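All protein chains but one are shown at their positions in the complex.
Moving on to chain A:
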């Protein structure tokens, strides 16, 4: 891509929108925070951020008329944290929440155990990396910043995993939809690299 990609940052009302937008700014991307369908469909890249619970997250997307729209996005799409979880078929959170269905699988609670505190909060390893343009330059064992209580079990979509009690997905992909369970906007070098790869290495 010769010019900087136009990024639509989907305004689903989550509180990490500011941080994600600043991280993209630091990479020189031209980012628009938007809930406008035309703008989202016209973008070169679409980022779906989000923190909090799945039920509220889906309700916000529905209220903004974005649920079906996100299924129509043809450009590369990146879900971050809750945004990643919403890409799956279903989340067990809030008594069971149907989600966007863009990545096969279900999101389940992290079982607490002795020494395994929930929420999973802090810097954990990225392991079992699958070769993918999104992970270019990232070395197995490098750490990223996670904060979550639900997780996607390892499956065919998993590009990287991490271990906290169980081993679960840290990065996923299905077609042109990617997701990061951790917060790239708060994950130092690794996070910036992943976002940069999403902007520059991942082609339509």
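Here is the rule we use: a contact is a pair of C-beta atoms (placed from the backbone, for glycine too) under 8 Å apart; a residue touches a chain by one contact, two chains touch by 3 or more; residues count from 1.
Just so we're on the same page, contacts and distances are computed from a predicted model.
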Per UniProt, the name of the complex member that is left out, chosen from "NADH-quinone oxidoreductase subunit N", "Fis family transcriptional regulator", "Imidazole glycerol phosphate synthase subunit HisF" or "ABC transporter permease": "Imidazole glycerol phosphate synthase subunit HisF"
Residue of A:12, A:83, A:105 or A:191 in touch with the missing chain, whole complex considered: A:191
Hidden partner interface residues of chain A, rising order: 15-19, 22-23, 25-26, 51-53, 112-125, 127, 142-143, 145-149, 162-165, 183, 185-192
